[in-house]
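Shown next, in structure tokens, is the structure this report addresses.
Complex shown without one protein chain; remaining protein chains in place.
Every chain is named by a letter (A and B) in the order it is written, and numbering of its residues begins at 1.
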Amino acid sequence: MEATVQGLLNGGDVLFLMLGAVMVFAMHAGFAFLEVGTVTQKSQVNAFTKILTDWSVSTVCYFLVGYPLAYGTHFFHNANSLMGGNQGYELVRFFFLLCFAACIPAIISGGIAERARFWPQVLAGAIFVGLTYPIFESLIWGQHSGLLQDLFKKYCGAPFHDFAGSVVVHSMGGWLALPAVIALGARRGRYRNGKSQAIPVSNIPFLALGSWILAVGWFGFNVMSSQQLSGISGLVAVNSLMAMVGGVLFALIAGRNDPGFVHNGALAGLIAICAGSDLVHPLAAFLMGGIGALIFVYGFHWEQEKLRIDDVLGVWPLHGLIGTWGGIAAGIFGLPLFGGMGGVSFSAQLTGSLLAVVYALITGTVVYGLIRLTIGFRLSEDDEFKGPDLAIHNIHAYPEEQVK
Amino acid sequence: MEATVQGLLNGGDVLFLMLGAVMVFAMHAGFAFLEVGTVTQKSQVNAFTKILTDWSVSTVCYFLVGYPLAYGTHFFHNANSLMGGNQGYELVRFFFLLCFAACIPAIISGGIAERARFWPQVLAGAIFVGLTYPIFESLIWGQHSGLLQDLFKKYCGAPFHDFAGSVVVHSMGGWLALPAVIALGARRGRYRNGKSQAIPVSNIPFLALGSWILAVGWFGFNVMSSQQLSGISGLVAVNSLMAMVGGVLFALIAGRNDPGFVHNGALAGLIAICAGSDLVHPLAAFLMGGIGALIFVYGFHWEQEKLRIDDVLGVWPLHGLIGTWGGIAAGIFGLPLFGGMGGVSFSAQLTGSLLAVVYALITGTVVYGLIRLTIGFRLSEDDEFKGPDLAIHNIHAYPEEQVK
Partner (left out) sequence: MEATVQGLLNGGDVLFLMLGAVMVFAMHAGFAFLEVGTVTQKSQVNAFTKILTDWSVSTVCYFLVGYPLAYGTHFFHNANSLMGGNQGYELVRFFFLLCFAACIPAIISGGIAERARFWPQVLAGAIFVGLTYPIFESLIWGQHSGLLQDLFKKYCGAPFHDFAGSVVVHSMGGWLALPAVIALGARRGRYRNGKSQAIPVSNIPFLALGSWILAVGWFGFNVMSSQQLSGISGLVAVNSLMAMVGGVLFALIAGRNDPGFVHNGALAGLIAICAGSDLVHPLAAFLMGGIGALIFVYGFHWEQEKLRIDDVLGVWPLHGLIGTWGGIAAGIFGLPLFGGMGGVSFSAQLTGSLLAVVYALITGTVVYGLIRLTIGFRLSEDDEFKGPDLAIHNIHAYPEEQVK
């Protein structure tokens, strides 16, 4: 009887985390379609291939190096011992956390679209997923979390809280993308004779499909972040929902019914809620998501028109700025004063969130600086004119039409 | 030990219902693509934005008013007490039932496509999801079910049975759409000089994608309607499958291999089976779904060509007529005579199904009548000519092509 119950616990945990992993794996199709819909037609094949290649390289790097670095364990045993006494729970935990790590290159991909060379961006992703991301992860969630979190507890009264990665994943990805996009420069024709000239997106249905896939999978991202069935929380699910909905509605108003803003608004809300989704009241989640959407709508405009940074999908305001907002907001709306669960500290949230920004900016600048100086990061003028689909993959997204 | 088992029960229920909610949430992407594929290209952006906005407004209305109205509980406690002793089960139950409520505007959306103004249709959806739907829901499934169901038990011998919402959800949505479509009038050019002129659909692949997403998510709609893991039923899953398959095959024959009928046939079958999916034999389910498809194929033709109602996606025959059929059919094929589980009454099913029709027609006529009289429901002639994408959202579905 006790063995049966233990079996149910083990099986339940493996199923729970496996479902979460599959849902977040599916989100990578969402990243792909979001990019495909937003770029021009001559960069669609490239978007698909980048996302799938980055995913695959991330898997190898995180399996061999990243996960061992973050959690102090490895998989160089035979199959039998990998299964352990718990039906291979450690393996699905790797799978689930890989899905998070692999978001880093998938986020950056949207910023550097249409003019980056293929292998240099793969290389950068490999370095982040294999090395720099797991080091930060180890300090917040992993084997070295004692080091940093004890300092937070001592000086701020509570550890830095990032339930599902507003900071560790999204802010990290978004702030790494900033130096990447700057190192690369704007697409030809984006800013001409001192004037900003928006390059029209190719396909709203694919953009919307990407957003939907991401939003659906996000419930795995957030809910399964408890990593054990016994820790499942209906609050996390409904907070994710409310933040998404807040994001949609605020983006609808601020973005004047523009479909790009509305569909990215859902994502803005979801990014804002990750960190505090287990802490805050659903109405607070609605507001946090709504503010996230405002950050996106105005941040995107500011970035593109004032700062003149050609971040194609706006991944820096979306994942970077809102990720940081999510980390900080958990320290506000998580307080009992606002109906939250408590146990968080505003100063810890602020410090931890800024730490991620600094870490990402430094590592991103070093990696992309070196790549630019050595192997080069940007397509040749000719190749950019042809578009990456023809230049790199030797095929159009719609070959039959091209032939006609 | 007992605490562990109780924990498994709680965790299992939250996971079960959360998965159901996510699957039905995903169905809303299906509603979007089904509409996008069926309308003309100049209404695709509008379809996406309507569905996502309606979803978001529904969430807010149902959270604040609708769910409390239907189930006599509310969420104005702090986060801690929302989690209760059962890991926030009430919250995921809200999420799951929201997914049902939000089907109402999503169903109507397909009928009124291409010529309705944006905010008036949002307003109508808000009234239904926040008010009229939860009142009916409270009588069948909710806090006031005692009132109505006791009458059914007394006079018909059994309560009105609607396991997964053939009547409460689909028939309600479809019969609400009828006054909406009539209040709106046909698209310009749909009936010219007394002749019916079909407006060609834009995109069969998107239509098929929508149908597939809906069909896959439907297994969450039906199976998770037990709302507790202990009530899961393999019969519900296989009946849903068999009804869908019956719908496809009957539509294939009756619709002469037309892809629109075949892909809507799957949905026809699934709508027909919701009410009785926990009661009937799989072969009866096949037949119920098949008859559903016949109702759609011939009902669609009758509506469009004889009644001259420009219900773009045919949502009245699909959700309205078939929903009613599903409610009634549960009272036939649910009987032990046909291999069913029994415990249902034909007269209760007939009465309950007709009650929903009357309720929907009255509330729909009042709401859309008022909207038409006050703020207006229909796009101006100019805007309809430009199409809602340009008129409302100021963008095409394929902006890059438009620029060329």
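As a convention for this text, a contact is a pair of C-beta atoms (placed from the backbone, for glycine too) under 8 Å apart; a residue touches a chain by one contact, two chains touch by 3 or more.
Quantities reported herein were computed from a predicted structural model and do not represent experimental measurements.
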Seminar exercise, completed: Touch with the missing chain holds, among A:89, A:160, A:250 or A:296, for A:89
Exercise. Thinking of the whole complex, not just what is shown, which of B:279, B:318 or B:395 touches the missing chain?
Worked result: B:279
For this session: Return the single residue from A:75, A:302 or A:346 that touches the missing chain.
Result: A:75
For this session: Mind listing the chain B residues that contact the chain we can't see here?
Result: 2, 5, 8-9, 12, 16, 19, 23, 40-41, 200-205, 208-209, 212-213, 215-216, 219-220, 223, 229-230, 232-238, 241-242, 244-245, 248-249, 252, 256-260, 262-263, 266, 279-282, 286, 336, 339-341
Seminar exercise, completed: Those residues of chain A that touch the unshown chain are 1, 4-5, 7-8, 11-12, 14-15, 18-19, 21-22, 25-26, 29, 32-33, 36, 44-45, 48-49, 52-53, 55-57, 59-60, 63, 75, 77-80, 82-83, 87-92, 94-95, 98, 118, 206, 209, 392-403
